[in-house]
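With one protein chain withheld, the remaining protein chains of the complex are depicted in position.
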Amino acid sequence: MIYVTRKAHFSASHRLFNPSFSDEKNLAVYDKCANPNGHGHNYYLEVTIAGEPDPETGYVVDLKKVKQIIEEYFVSKVDHKHLNYDVEFLKGIIPTAENIAIACWNQLAPHIRDGRLYSVRLFETQNNFVEYKGEKNG
Amino acid sequence: MIYVTRKAHFSASHRLFNPSFSDEKNLAVYDKCANPNGHGHNYYLEVTIAGEPDPETGYVVDLKKVKQIIEEYFVSKVDHKHLNYDVEFLKGIIPTAENIAIACWNQLAPHIRDGRLYSVRLFETQNNFVEYKGEKNG
Amino acid sequence: MIYVTRKAHFSASHRLFNPSFSDEKNLAVYDKCANPNGHGHNYYLEVTIAGEPDPETGYVVDLKKVKQIIEEYFVSKVDHKHLNYDVEFLKGIIPTAENIAIACWNQLAPHIRDGRLYSVRLFETQNNFVEYKGEKNG
Amino acid sequence: MIYVTRKAHFSASHRLFNPSFSDEKNLAVYDKCANPNGHGHNYYLEVTIAGEPDPETGYVVDLKKVKQIIEEYFVSKVDHKHLNYDVEFLKGIIPTAENIAIACWNQLAPHIRDGRLYSVRLFETQNNFVEYKGEKNG
Amino acid sequence: MIYVTRKAHFSASHRLFNPSFSDEKNLAVYDKCANPNGHGHNYYLEVTIAGEPDPETGYVVDLKKVKQIIEEYFVSKVDHKHLNYDVEFLKGIIPTAENIAIACWNQLAPHIRDGRLYSVRLFETQNNFVEYKGEKNG
Partner (left out) sequence: MIYVTRKAHFSASHRLFNPSFSDEKNLAVYDKCANPNGHGHNYYLEVTIAGEPDPETGYVVDLKKVKQIIEEYFVSKVDHKHLNYDVEFLKGIIPTAENIAIACWNQLAPHIRDGRLYSVRLFETQNNFVEYKGEKNG
């Protein structure tokens, strides 16, 4: 078993707020991340696929294909966008790093056919990142 | 002469468009950066001050003070903000990296009293950065 | 399950030596790290917390709180300190990266209430790092 | 249990092609990586060893020894070499990142005596890396 | 005046040797870089353009165009190539970092029309880089 990782990045705006909270509660929970006009990040993504190297090619998966899948099903839909308003698959979701990583997993997983999607890591700033491995609660 | 640099960072949204351009021209010039709902970046800043080390302290300038000046006069005003709408000193300015760097220089220069402001470098993404040294055309 | 990571850093001195070893043995084991006047590092820390995102906030844990816990219970006690002499919770412990990471875990774990502490990674130089996940021997 | 990691790097050439494939198939599978004169990379390596810290030294393993093992049994044999032609233990192996990581594991594992080899990570570019943990199929 | 920088990267092989030197002299001068089968690097490039921001667009130069110029006239010709054999504009040139940077300057300069080419920086490894600013001897 080998774990193969491809990085990607995108730049986007978001605003953290829950429309069912009062303004005061949004500010208490999200602080400056609740600023009405939003703010943004350069997001860095690490997508890891687990599998056996094919004995003929030496590849677990062709990373050029992984790059295309990441671009087509995720990055092209979020890059230079406002995550609260412009992205179909984030409608109704508070765009925390946690929720973006889960959404990314859901976008990519059905298209990974060589090996299996093992992990999505999302770096929101140089000091914060999240990782999702598809683990669900009983 | 020693050049002393302090880094800082902030996260913000912006939209590149010129209100005097048509929508078509804005799209032609700024491409996806003209997306109406904006997008964002983690901006990294390098502020360089040039001067002689004080023989008594060995410092050109106390970087704790530089950190406070950067925070008070620039970072606190742009961090987690939308650069087109939320920042007084960017009103009427298209927030390209070039213009943000010049605005940063203008915000900081009057407050640097030990040594002199030598350079402001602004990294917009990991692949793009600009530098301004206060040079003006004849 | 999502893994959320916050980075932090501190600068400190240490000396590696075991007072029960002879000088020769300390030098043989620790080489230049046993230099009597000590040496130092910029330490980088990655603290990872595992949990489910709260459906109301989209957060596993508020990273501002994690930042405060890391600062209050660990970084403020080691930053700009000599790890052999100045830190109560390292008294009697040889401050190898391994032992500092375990001590960091022990300092932080009781204060993590949203999610659970999953991992402490400590980078001593750009070439060396250690990770502790709270695993203990039977 | 602590996981201790040492980084290393080397620069090498390689060419991805399978001599049992036609030229067309090599180009279809490996694209520009099949260029006959080869190309190269700065490879970065992270070698992780898992173990208990020795209560006397505070070390899981002396990283100076790990550095020497990595140098003697792996880096000295691949650095500034052409991986298809110059490396005994890669003879007959297509030098994909996956296969280099497995070969690195096989070179190092017999020499790790304090703790056990836990992971080999190999970064081929800043955007691609692979990890091998010695896991084998049933 | 603003200095605008765009980064790019490519992976290539090279061999350092001067065909007019004896094998002994090539080895003495270039050491392991003279290995007959060559070796390779991930090269990182920083291309800096100096100019005044256009008052209408706020851009010194459209970095998308700079990216295309770098790709068309330089990166596409060296990426995944052997610099001694596969590159027309390096024929007869020993591909040291110094000479590659000068060749890059010569490839790009005629195509930079907004602002002027100010600097080409080429990182050969994480520890070595060169910069060329078009300065020539009297």
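Every chain is named by a letter (A, B, C, D and E) in the order it is written, and numbering of its residues begins at 1.
Throughout what follows, a residue touches a chain if its C-beta (ideal position, glycine included) is under 8 Å from a C-beta of that chain, and two chains touch if they have at least 3 such contacts.
This one's a predicted model, so the numbers in the text were calculated from it and none came from an experiment.
S.K.: Which of the displayed chains are touched by the chain that has been omitted?
M.R.: In the entire complex, chains touched by the missing one are B, C, E.
S.K.: Which one, E:A8, E:V60 or E:I94, makes contact with the chain that was left out?
M.R.: Counting the whole complex, the residue in contact with the absent chain is E:I94.
S.K.: Going by the touch rule given at the top, which residues of chain E touch the chain that is not shown?
M.R.: 16, 18, 20-21, 29-31, 93-99, 101-102, 126-133, 135-137
S.K.: Could you please point out the chain C residues that touch the chain left off the display?
M.R.: 9, 11-14, 32-33, 35, 37-42, 79-82, 85-86, 125-126
S.K.: To test your reading of the contact rule: which positions on chain B touch the chain that is missing from view?
M.R.: On the side of chain B, residues 1-8, 52-53, 56-60, 62-64 touch the unshown chain.
Rule of thumb we're sticking to: only the chains that are shown with their structure count from here on.
S.K.: When the C-alpha atoms of chain C and chain D are each averaged to a single point, how far apart are the two points in Å?
M.R.: 29
S.K.: Where does chain B touch two or more other chains at once, residue-wise?
M.R.: 126, in rising order.
S.K.: On the basis of the stated criterion, which chains touch which? Give every pair.
M.R.: Result of the pairwise touch check is A-B, A-C, A-D, B-E, C-D, D-E.
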